[in-house]
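Below you'll find the structure I mean.
A single protein chain has been removed from this complex, and every other one stays in its place.
Chain naming follows the written order as A and B, and within any one chain the residues start at number 1.
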Amino acid sequence: MTWIVRNLWLIPALPALAAALSALTKQRNRRFASSLAIGSMALAFLLSLVAFAHALSSIGLSEREVLNFPWLQFGTEWLKLGWMLDPLTAVMLVMVTFVGLLIFIYSTGYMDHDENFTRFFCFLSLFAAAMLGVVIANSLLLLFMCWELVGLTSYLLIGFWYQKPSAAAAAKKAFITTRIGDLAFLLGMVWLYSQTGALLFYDQGAGCLENSAIATLVAHTTIAGMTVSTGIAILIFSGAIGKSGQVPLHVWLPDAMEGPTPVSALIHAATMVAAGVFLVARVYPLMSAGSAAHSTLASTPALQVVTWIGAITAVFAALIAVAQDDIKRILAYSTVSQLGYMMLGLGVGGVAVGMFHLITHAFFKALLFLGAGSVIHGCREEQDIHRMGGLRRYMPITFATYAIGMLALCGFPLFFSGFWSKDAILHAAVDWSYSRLPFYLAAFAALLTALYMTRQVYYVFLGERRATTAHEPAHTEDAGHLHECVLNDPHESPAVMTGPLVILAAFAILLGFIGTPAWPWFENFLHSETTSFNFAGFFENGIPLVMLTSTLIVFCGLGLGWWFYGRKPIVSAEAPDALEKLQPQIFNILRHKFYVDEFYQATFIRVNTWLSHLSDWFDRWIWNGVVWIVSHLILALSWLARSTDTYIVNAGFDEGCESVTAGGKLLARLQNGRTQSYVRLVGVAFTALVALLIWSVSR
Amino acid sequence: MTSLTSCILLSSLLFVIGLAGALTRRNAILVLIGIELMLNAANLNFIAFWRYHPHSETLTGFIFVIFSIGIAAAEAAVGLALIISLYRHTRTANIDEVISMRG
Partner (left out) sequence: MLFTTFAILTVAGAVAAMSFRNLVHSVLALIAAFAGLAAIYLQLGAQFIGLAQVLVYIGAVAILIVFAILLTRDKKVAQQTVSFSSWKLNGVVALAVFAVIAWAIFQSPTLQHEILPEPQVSMQQVGNALMLRYALPLEIIGLLLTAALIGAVTIAISEKYEKHERRERE
């Protein structure tokens, strides 16, 4: 076992240490806190690179290396935790630490004016630690613990500006919604433990993802003929649904944009939401349990569920994104949609397909979010795209990098990473043996993606600047009053913010080339195989057709976008949307996010409220009555006991005491102090004694 | 009729007279006198039993009476000193008034 495997724990431990230290730091020590966080993250990144290099060097030698240790004992069993290093972990480690590092650096610029700067970096470091813990965990339990930590830090960071009621509400919503999924996850975990007695993933044949455990799970069936493995897999996937914002638990993710933009970029675009996808990838052997032996395209009921949920989410969120006005909300729904893509990829194509999109998406979505943050920062906290426009002149670097990110997200052919990863998913979906529908849904979502991104770019960067409140005082300090901010002098962000943008943009382009059909390095790496360049890969299995289709779709989307938003320049911020003019009713439905929140409000929350009223009523009248009766019974009992004490026990004692006292007094009368009476008594006693003696002798 | 029985009868009579006096009289000195009489009755008993014992040459009862008289002298001295001391404390020799031993 090499050094890096033994010390893999250092990677999450470093940010955790930074979080602990900055939690103890005073709010004034800004530089200390930020350099602590960035330094720990840089070290973690370096260690991750070492781990990655180790994983690279062991391609073809060993699939994974694990280190387990006993954690706590209950009964006769030891509960073990552990970590592992396999290609999946290595890739995720590098992605999380690298994106995290860039976002940390960006945050020093973005959060510069915030008074809780130190707290922010404390939370960010804690988040990074938890996320890295999720990545390296070799135990479902350890993964779950870190998973919950991630949820906690997400809550803390969404509600970072807790003075804003909307932020506080969003944090609460995110926390509660993901808890619903996590409950199912916990149930799945417990079920798994009860079936296999193992929570370690890999433990020299005894782990829960290894053949013997999987065989046990497949062999048993539960309700409706479902195998146990399917049931557990779906429960665990429910956790992923919550965390990754899949339908129907997606509602929290757009609201989470209330947090600071770097948080949105790091947590709600690049890493945390990817944790759900990562989880599915991690327990993939469980998901695919029972399928035909080791075929990558094999599908099981669990994977079908994953596929359908992913496909529906992809379209659903993309539709909503078309009609949003808030720059970050568009990106949020885009994230939901892309996460659906990843799930779809996992469902139809296996780990490599889904994870490839996860990695590329992490980079370009982080880029887009940071770009959006740069725009918001430059426009003094303005988030409504109707009030922007023409920013390309004021923020050239932001515009250029944003455009790259946008093209990558749309899947612009050949030169952008999104094209290759999305293409892999589409290709897998075409080949899916059960239904073609997921492919059509995915294609439609790709079209919509191109459309809404074009719309956003037109609104924000192109055209003329639209300032409705042109000449108000420039520097409003209060960030809460979003609409009072002024647009008259948007400015480019400082280098500390644009630098990460540029680096991310470079990766948004370059990363695509590690997973082309001709050189599927990424997929082989995850399967721990070597790769050789094979240009003919482009022409196998109908790949050209799929590539052509997706290219067409992208161009259609871009063209539609231009048709609606670019053809005529948008002049006024109050002017209705082009699509709104075309189909006001549908657009309205989309703008209101299919009324999902309202639907939940009217159903689950109302039922919940009604139930709470019911239980309140029960508490008040039934249980309270029972408690009242019991308490009065006890009162009566105690009254009885007290009466017994007072009138029987005490009276008895008093009586006894009095008789003793009286007897004492009687005897004391004998003891009258007169010696003569004592002597008299002696005389009487003597007489009696002698009389007795004589009597007894004479008898 | 100088017999053992008559001696003992005399002795017991003396004892009872002393006892009656000690019980009845209130003056501490008279009580003491009663006690002396009882002591003398005991002495008479010793002498009588010595006199009518077959081995009177051992002188047991005889010597005992000598010691008894010595003790009686000591007792009288201490008892009278006590009475004087009591009288000095309470200004009375009436033992009915000395009831500090009352329970």
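For the reader, a short list of remarks on this structure follows.
Here is the rule we use: a contact is a pair of C-beta atoms (placed from the backbone, for glycine too) under 8 Å apart; a residue touches a chain by one contact, two chains touch by 3 or more.
Everything numeric in this text was worked out from a predicted model, so none of it was measured.
In the full complex, chain A contacts the hidden chain through residues 676, 680, 683-684, 686-687, 690-691, 694, 697-698.
The missing chain lies against chain B, touching residues 1-10, 12-21, 23-30, 32-34, 36-37, 40, 43-44, 47-48, 50-52, 54, 56-57, 59, 62-63, 65-67, 69-78, 80-85, 87-88, 91-94, 96.
We adopt the following convention: only the chains that are shown with their structure count from here on.
One inter-chain figure worth recording: chain A and chain B are separated by 113 Å, centre to centre, where each centre is the mean of the chain's CA atoms.
The touching residues of chain B, counted against chain A in their complex, run 19, 22-24, 31, 95-96, 98-103. Remark: chain A residues 667-668, 670-676, 679-680, 683 touch chain B in the complex.
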